[in-house]
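Okay, here's the structure, questions in a sec.
Only one protein chain is missing; all other protein chains are in place.
Chain IDs A and B follow the sequence of writing; residue 1 opens each chain.
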Amino acid sequence: MSTTNLVPFEEALTRYDPVLGMETHVELGTATKMFCPCPTGFGAEPNTQVCPVCLGLPGSLPVTNRAAVESAIRVGLALHCEIAAWGRFARKNYFYPDMPKDYQISQYDEPLCVDGYLDVEVEGRTIRVEIERVHMEEDTGKSLHVGGATGRIHGADHSLVDYNRAGIPLIEIVTRPITGTGELAPQVARAYATELRDLVRSLGVSDVRMEEGSMRFDVNVSIAPPGAEWGKRTETKNVNSLRSIERAVRSEVERQAGVLDAGEKVTQETRHFQENTGTTAAGRSKEEAQDYRYFPEPDLVPLAPSREWVEELRGTLPEPPADRRKRLQNDWGVSDFEMTSMRNAGAVDLVEATIAAGAPPADARKWWMGELARRGNELGTPLDELGVTPADVARVVELVAEGSLNDKLARQVLDGVLAGEGTPDTVVEARGLQIVRDSGELDTVIDQVIADNAAVAEKIRGGKTAAVGALVGGVMKATRGQADAGRAKELILEKLGVSG
Amino acid sequence: MSDLTRRTAAELADDLRAGAVSAEEVARAHLDRIAAVDGKVSAFLHVDEENTLAQARAVDTRRAAGEELGPLAGVPLALKDVFTTADMPTTVGSKILEGWRPPYDSTITERLRAAGVVILGKTNMDEFAMGSSTEHSAYGPTHNPWDLTRIPGGSSGGSSAAVAAYEAPLSLGTDTGGSIRQPASVCGIVGVKPTYGGSSRFGVVAFASSLDTPGPFARTVLDAALLHETISGHDPRDSTSIDQPVPPVVAAARQADVSGLRVGVIREFDGEGSQPGVLSRVHETVEVLESLGAKVVEVSCPHFTYALSAYYLIAPSEASSNLARFDAMRYGLRVGDDGTHSAEEVMALTRAAGFGPEVKRRIMLGTYALSSGYYDAYYGSAQKVRTLVARDFATAYEQVDVLVAPTTPTTAFPIGERVDDPMAMYLADLYTIPSNLVGNASMSLPCGLAEEDGLPVGFQIMAPTLADDRVYRVGAALEAALNERRGHALLEEAPSL
Partner (left out) sequence: MSAITREEVAHLARLSRLALGEDELDHFAGQLDQIITAVARVSEVATADVPPTSHPLPVTNVLRDDDVRPGLTAEQALSGAPASEQQRFRVPRILEEEA
């Protein structure tokens, strides 16, 4: 295989137009699997969430999970799809060790949902991504490759298979080709993935955790000179972060431009995204072309959602995330930039809940996007897993507002909550974190500080009121930060006979 | 006491209820019979005396404790080796599953246990139920009790031979294209394919999912009905199981009345395709029906002649997919795992070594029929023929209540005659397949011996979906009339083993 030169992205765009396509697998968060009543929890001991059906034992038969069908229909409706009045599952036949029946129950030419769209915003432009279909299928088991280098399939001595994941319900969301995005293509791909993730999350049908594989993206890219017929596309599999999606598109455009510039042809193939280099690599090509021999699954009867059922499900749809973001942005009075930051940080829901718990929008945002975002980054933990609830944050905001805490103490309270010491009130109580406001106690401390800093006190008396900061600092130090700094300043100036 | 193995299931059930005999004695008598004759017949792949006697004793204990037991409690049964059993191996007649012990019982196995039916063992079958002679078993052929040099039919040949040889009063088989009715026919016993979806497929190792139907073998129509009711009824673990009441087959078998019934003789199945001795017995039986007050007319089902071709596309297509799971990864045989072969190679080596020639033929045939470029011409066209056959049935049932035909074109053929001539073997299913394609109920009833070879002939009775009771009504009436004419049951003419 010849190594082709990469053409820098901006340059590639001067000669070629990219066409994108996205295929997204989402693991549904149902209690049981697609076709059997086994549990679906992540991280169980190997082969403990299995039964004759999901192990593909001879004689076993599938029975469809109603909740999975309802989730799929709700996703379809949220994507403005038509819901098919009648459709069948099909068998996709191919041999693979982690697929218990050596066929996958999927949908082929009769998908449950068709012809929808999802609008995404990139640099102020709204781009409508057309959805071709949403269909249901079952997941495979997981292989552990033993021997050889670092768990990779190549060079492994043998593999160990765990079928806990086998049969977990999946939906696959397939876009129509996305054209005309030009240099925005990488961002459009990312924006689509982000919007889709938020939409699915808002429906509550999946936890959409890309790092655990509950949402997986395959990115199709082709390029061609403007006006020419579309080029051959590549499919880059399992691109598992939003950033990687953007990088994968960019790198495929650069690579394919290099191939075409060299007068060669792009091979239609499956590629894999390399996280470390940000580029894609060709998959191992198969000896023979796949022929999946799809046919209607004879162990299942057709699915025919009644109009009443579909309308009932439509009634359960939440406000679309994009509408909701606009509404919240308006209510909170924040800029586009701030809103985008909150969304990227996964803070929108948390801020909203904190406000609902009584905090003013600015304060709610300040704590989540400031102190807590910083902690999250340090720990590499998403905000919603930090262990601080919106109610906790709202309470801290309240304590600050009533003057019981200052910001510094409030951070200490959050430290306590993060450390699992309990609610903010428990932490305040246990750590004794209260602002000292009692004048008697404060008087004594101030007198002592003035006595210890006679020279500074003299300057202040002489009119250099700016020096009062040093005395306030002394008071704060003496009270281990628990004094009300504003009140201390007033009292010092009063005692020194200077008006504030 | 008279020989317990000669008694019908209904008689045994009465004796057991009356306390005249214990389930253990009945089981012991049948185990003794198996020990005496199965060396010649080879109906069983697996018999476990201790297990069987323990089951029988448990029934006796339950009865002694005054427990309410099903009508067949304590009656022994032979189970085709296609039903999963947690306490016995399940091989499906294949080397690829040699010694496999399933970790679960099929729904029908569960129902038998709950009803107190005593399972004697697992019976021989064509590998994966593909065949009409039981010669395609990886464990050697079963012999027809009427003539040990001949086939017992298939694929459920072990189950038909066991009942015909008095090794069991009852047995279960599965019928995908005739695998209950054809063996019943050539062994001179009663075999019923219930309405598709009437008996659960959960735990029945699949051959062709849209066709497979478990059903009973017995020596009398009433016995078949008793077993039919015991195993039937909705199973939520089988999506294709019918959620409706079981047709009243036992009552119908007791009613045994055909006066006023309209009977259709299928013109397309009433000609030169059959052995003359088969046709003449069938014609006589139709006359008996008339004499009993049935109104007989000839009906035409023009697309039935395409049914065989459609079947040999649909069944192998589904089978090619159903049998993919036998890949040496999770259970069963594994060949070539010596560190030099990849998983892909081990799969191919295992399947080549573990499947017999008929299974390989059908897997490749089905793979072909489903492959891109051929799907429409083969699988797609076959599914259209299915529609046409259904229309023929619907038209016929506007005129008649039941349809009749020979069960199979010939009597039992000699072992070895067709084993490497698939086209000749497939013809055995010619008359049974239409019912499978549309899911109708259908029975084979012994109606006499063919003049030219003195071997049993089966008379096939078909009724619409969920009208299973009709085939029992007709079967029981005919059985009584034929026995009366003959002075005894047909099976009594079989040579003693």
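Basically, contacts are C-beta pairs under 8 Å (C-beta built on N, C-alpha and C of every residue); 3 or more make two chains touch, one makes a residue touch a chain.
Only a predicted model underlies this, so the values are computations on that prediction, with no experimental measurement involved.
A.B. asks: Specify the residue from the set B:Gly121, B:Gly332, B:Pro409 or B:Gly458 that touches the hidden chain.
C.D. replies: That would be B:Gly332, which touches the missing chain.
A.B. asks: Among A:Val7, A:Val161, A:Val396 or A:Ala488, single out the residue that touches the unshown chain.
C.D. replies: A:Val161
A.B. asks: Which of B:Leu261, B:Ala343 or B:Ile415 sits in contact with the chain that's absent?
C.D. replies: Candidates B:Leu261, B:Ala343 or B:Ile415; residue touching the omitted chain: B:Ala343.
A.B. asks: Where the complex has a chain not shown, which of B:Phe83, B:Trp146, B:Tyr306 or B:Phe459 is the residue touching it?
C.D. replies: B:Tyr306
A.B. asks: Could you tell me which of B:Ser280, B:Ser371 or B:Asn483 touches the chain that is not displayed?
C.D. replies: Touching the chain that is not displayed is residue B:Ser371.
A.B. asks: Which residue numbers on chain A touch the omitted chain?
C.D. replies: Per the touch rule, chain A residues meeting the hidden chain are 30-32, 36-39, 45-52, 54-55, 63-69, 86, 88, 94-98, 140, 143-146, 153, 156-163, 270, 283-284, 286, 288, 290-293, 295-296, 298, 300-305.
A.B. asks: So which bits of chain B touch the chain we can't see?
C.D. replies: Touching the chain left out of view, chain B contributes residues 100-104, 196-197, 210-211, 236, 239-240, 242, 303, 306, 309-310, 312-313, 320, 324, 327-334, 337, 339, 341-349, 351-352, 355, 357, 360-361, 363-365, 367-368, 371, 377-378, 380-388, 390, 422-423, 426, 437-439, 465.
Keep this in mind: only the chains that are shown with their structure count from here on.
A.B. asks: How far is the middle of chain A from the middle of chain B, if each middle is the mean of its Cα atoms, in Å?
C.D. replies: Whole-Å distance between the two chain centres: 56.
A.B. asks: Write out the stretch or stretches of chain A touching chain B in their complex.
C.D. replies: Within the complex, chain A contacts chain B at residues 52, 55-64, 91, 93, 95, 97, 100-103, 157, 159, 161, 291, 293-295, 298-301.
A.B. asks: Which of the residues in chain B end up touching chain A in this complex?
C.D. replies: Within the complex, chain B contacts chain A at residues 83-84, 90, 92, 97, 100, 102-104, 106, 201-206, 208-210, 236-240, 317-318, 320-321, 324-327, 329-331, 339, 343-344, 347, 367, 370-372, 375, 379.
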